[in-house]
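Quick one: the structure is below, questions incoming.
Every protein chain except one is present and positioned as in the full complex.
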Amino acid sequence: MMCMAESNHEDCFTDIKLTEDLFSLRDTTAPNFVFLAKTSWCGSVTSKHWFDPARMRSLVAAQPRWDLRVGRQAFVACVVCVLLAACEREMRPFQDVSAASARTQKPILSPLSPGGERPPEPPLSPFQQNAWGIAEGKRLFDAYNCSGCHAHGGGGMGPPLMDAKWIYGDRPANIFETIVEGRPNGMPSFRNKIPDSQVWQLVAYVQSMSGQVPIDALPSRGDHMRYSTPENARRAEQPVQTGKP
Amino acid sequence: MPTEGPRARPVERLERPLDENAETRLHRELERTWYVPRGVVGWLSVVDHRTVGKRYIATAFGFFIFAGILAALMRIQLAVPDNHFLGPDLYNQIFTTHGTMMMFLFAVPVMEALGVYLVPLMVGARNIAFPRLNAYSYYLFLFGGLMLTTTMLVNSAPDAGWFSYVPLAGPDYTPGKRSDFWAQMITFTEVSALAVAVELVATIFKCRAPGMTLNRLPLFVWSMLVTSFMVIFSMPAVVTSSTFLLLDRLVGTHFYNPAEGGDALLWQHLFWFFGHPEVYIIFVPALGIISSIITTFTQRPVFGYTALAMSVVTTGFLGFAVWVHHMFATGLPQLGLSYFTAASIVISIPTGVQIFCWIASLWRGRPRYPAPMLFVLGFFAIFIVGGLSGVTLASIPFDLQVHDTYYVVAHFHYVLIGGAVFPLIGGIYYWFPKMTGRMTDDALGKLNFWVLFVGFNLTFFPMHILGFQGMPRRIYTYPSEMGWGTLNLLASGGAVLLVVGGVLFVYNVVRSYVAGEVAADNPWNADTLEWGTASPPPVYNFLHIPIVEGRNALWDRSVDAPVVTGIRSDCREVLITEVLDAAPSNKTEFPGPSIWPFLASVVTTAFFIGSIFTPWALPVSVIPIAVTLIGWFWPKSPEKDAPGARKSTELREARA
Amino acid sequence: MSAQRRVLDVSMLPDTGDFGHRGLVWWGTVGFMVIEGSMFVMVLIVYFYLRLKVAEWPPSLPNPDVGVGTVNLLLVLVSLIPNALAKKAAEEQQLSRTRLWIAVLTCIGVANVILRAFEYPALNCRWDDNAYASITWLLLSLHTIHIVTDVVDSAVLVVLVFTSPMTRRRFIDVSENSLYWYFIVAWWVPIYLVVYWAPRWL
Partner (left out) sequence: MSGGARFAWQRAVWELASLEVASLVIAGCSGNQSMFNPQGPAARSISSLGWTLLAICGVVYLLVMVAFFWALARRRLPSDDAPETTRALTRNVTLASIVTVLVLVVLSVASVVAGRGLTSPSGPGALQVEVTAHQWWWDFQYTDVTPSDYVTSPNELHIPVGVPVVLKVRSRDVIHSFWVPNLHGKRDLIPGQITHTWMQADRPGVYRGQCAEFCGHQHAHMAFVVVAEPMDEFRQWIAHQRQPASEPATDEERHGRDVFLQSTCVTCHTVRGTDAGSHVGPELTHVGSRLTVAAGTLPNTRGHLSGWIANPQAIKPGSRMPPNSLAAADLQAVLTYVRSLR
């Protein structure tokens, strides 16, 4: 909480990092038991690439001698069980929600040139690998009637969100800005209408619609009329930058 | 059989018993034949029912301790109002894992494990039927349990309750993989439980010693038989429902989605159609333990054998007719509900009959009170409370108030701990000499009983009143104004005693295992066959397959008890008898140790866990699974039963 | 101890198990048949339970095409003949006839599996369309799993009966395998009716 207060006047990126840091600091705000459990088991799991869909697919595709495969499956299964079961995906970071939204100022984003050069290391949104955050984003996407224009990501009055095309950039920071600032041709600004924590959840969900998050964090079908293939059953799209709306 | 001509019949005759040397030679050869392999690979290849059974029991108690620790954490959290020791997220994971583990990884498996160890000995067989399947089911159980334990440790344990009601446990409201781990844990444990059930039924029906007709079956075996049938008929329901859940979450099917023609109540019907028999699957074996212990420590045949056996069977049937009494508050049609009230009340009649029969046995007998007996007597004091509160729960109006309150928590802990865990611990104290060849410390055992007894009632009796005061289940905290603090504190205090009792039990068992006094073959002068062999039993269980002459096999046997002869001792040949009269029918050879069941279980585990994350796990693991199974069932070099093979039998030994 | 004691000499009993309910294997087979049978019953009950939840059936989806399924049904029924013959031959321990019929049975089984692959498109729905589609796919797949399992089992037996020295034990295995195939055929009839005709009749 304290450090967030100071962060109020930082710019967006440092704030994102700060939020990430909070993820690892979270345990200090969490009950002791969690602290023990998490630090002993997942304290080190901060690498953002501990799960790589491509590797999983290649593994599934590979057909070496059966015994090798059995052995490797068993091994991978155990690793998968321990790591994938893990931390980042299964957190319920309620306190980070407070943290991420403890900021009244508008994020100052790098001036965005569609399809242009990209900063060296793309920032990661707080909830990008967090199944709960993504699911919250999905809930808010309906609650705040984003579907009114984007029709569950299929596109209507607004552009589709589940395809490969990114008009204003596919990086979390871009999506964040799109939501907070709005865009020409109809995307309204939600500044001061949606708290930043929830914007980040929406960002994570928007990413998940075209498979830009770990497959095991993807949402599945909702308890409502089926409108399209559930997120976790879609093919992951390779982002394509297009300037034109 | 057309080509076999008239069936060969066993020959009864008089002959001189084997002399010392012949007995020794027979013993040596049987030990060579039924060897338990050594070394790492050997250790994983064991198929012998005593070893597997002991591992099964130990593993189940391991999960019991883990889930007990979780319970202690819950009691700390609830000890005072507005406690911040555990957050809601962690508390939900903990109570879910506690319930799941106790039901699926302790209660059911430990009872079946006891059956795996005892039933073959009690019916006079040399191993359990389908021994390799037995090893396989143990490893599946172990891996499934380890999976759930791991998820608890990495903060991704299921958090939707041990009953995993949809839609809360469904794809929309439990993001991540928590519910999927729960559902797959079900698959693991059910597959293994079903396999063991089939083995037990086959063993009880076809591997009994000659003379052990069905109406001479020990009551423990009766209850294991009923339990196995209940497992066979109830568990498919929960496998089905958890498969639906997994499919809903992984590939977006709509079984539980009302908006697309699915139904949320469907889950409750399927789950409770399993879930209520489940309670009896846990309770019925305990009835068998109680009958055995009472028979032994009153030194009289139990009173009303037929009544006891028949009421166990009746309970088994009625157990399937009452599931909806878990759903009285869902607004189902009134008429149907009243039927389930009737059924739920009727089911208490056979239990009542059993209790009266046992009281009659105690009345008639000459009771002795070592630790095992104390636990059984504690069962009476505790279980009857739970049974009666169960009767009150069957009344719809009353249930509408106490349903999902702490009254129910109190009720089923009285039923399950009083009805199953106390007899079970008693049973462990009772059979410990047979399993390990060492006595437990009886004084410590008695202390253990009193600590557990007091601690239990202190913990769970106040919960009845908390229920009346309106405290709902599964809340991670409660405001102090509700006035629930005192009783919760009392309950948490009792929990401390329960922990102490648990520690005493473990200490007693471990200490007796390493340093207990050596046990005689039949230290309690009990009546069932397992006490008729050495403690611990030799690898082949019985030197000569006995011929049973009465209901209380050891008490009723004549001076020179007749035995079976003519069973080959140079291969794992066993006698197969008829279902009803246990008349010798034929002989068959049991498979020996093999690593394949272990490999198969590893591959299956990889498949189950993989399918939590991707549907591709199925096509990928089909081939390895097929390979391991083929390797498992591939016949070994068949010279044993090829014509002209050397036939060395006890008969030849005798003639030698 | 006294000079003489009563013994029961079982040395002349058949010593490699026995056919049918006298043997032990039969009980294992039947045990798992009961388990899988009750699973089928569960799923069928769920099918009708879900039917009661909606007005039209199938809900806003075309009926499945009966063509392939019916062919498969006929083929399965035909397979009863080699199955019966294989069982009989095995129980009479007739090596050559056993070899012949178990081989024929396996071939038909393979054909069943191949046909099954064409039944899925004939369902005219995707498993995630709605509850009807889900339960239909599940019914079909559940039965497919059983067919595949037993075909693999038969194939292994074929290899055994042609290669390894034939013992009474092998004949028992063949007979149990035929028993299991009866079970699979018996279940395909109701499942076929439910999958293909219930949408038309209900």
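Letters are used for the chains, namely A, B and C, taken in the order the chains are written, and counting of residues starts over at 1 for each.
By our rule, a residue touches a chain if its C-beta (ideal position, glycine included) is under 8 Å from a C-beta of that chain, and two chains touch if they have at least 3 such contacts.
Computed from a predicted structure; not experimentally measured.
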item	value
Shown chains touched by the chain that is not drawn here	A, B
Residue in contact with the excluded chain [from B:88, B:336 or B:615]	B:88
Residue, one of B:330, B:525 or B:558, that touches the chain absent here	B:330
Options B:258, B:523 or B:538, residue touching the unrepresented chain	B:258
Hidden-chain contact residue, picked from the options B:436, B:457 or B:522	B:457
Contact set of subunit B toward the excluded chain (per top definition)	87-89, 92, 160-161, 165, 167-168, 172-173, 258-259, 263-265, 300, 303-304, 307, 329-331, 338, 341-342, 345-346, 348-349, 352-353, 355-357, 359-360, 362-369, 377, 380-381, 384-385, 388-389, 391-392, 394-405, 457, 461-462, 464-465, 468-479, 481-483, 487
Interface with the unshown chain - residue positions in subunit A	92, 94-95, 97-98, 101-104, 143-144, 192-195, 197-198, 223
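The definition used in the following text is that only the chains that are shown with their structure count from here on.
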item	value
Chain contact graph, described as a line, ring, star, complete graph or other shape	complete
For subunit B paired with subunit C, centre-to-centre distance based on mean C-alpha positions, whole Å	30
Per-residue multi-chain contacts in subunit B, two or more chains	251-252, 254, 257, 260
Subunit C: positions in contact with at least two other chains	128-130
Partner subunit C, residues of subunit A touching it in the complex	221, 226, 229-230, 233
Touching residues on subunit C, where the partner in the complex is subunit A	128-130
List of subunit C residues in touch with subunit B within their complex	1-19, 21-24, 27-28, 31-32, 34-36, 38-39, 42-43, 46, 49-50, 53-54, 59, 91-93, 127-135, 137-138, 152, 156, 160, 164-165, 167-170
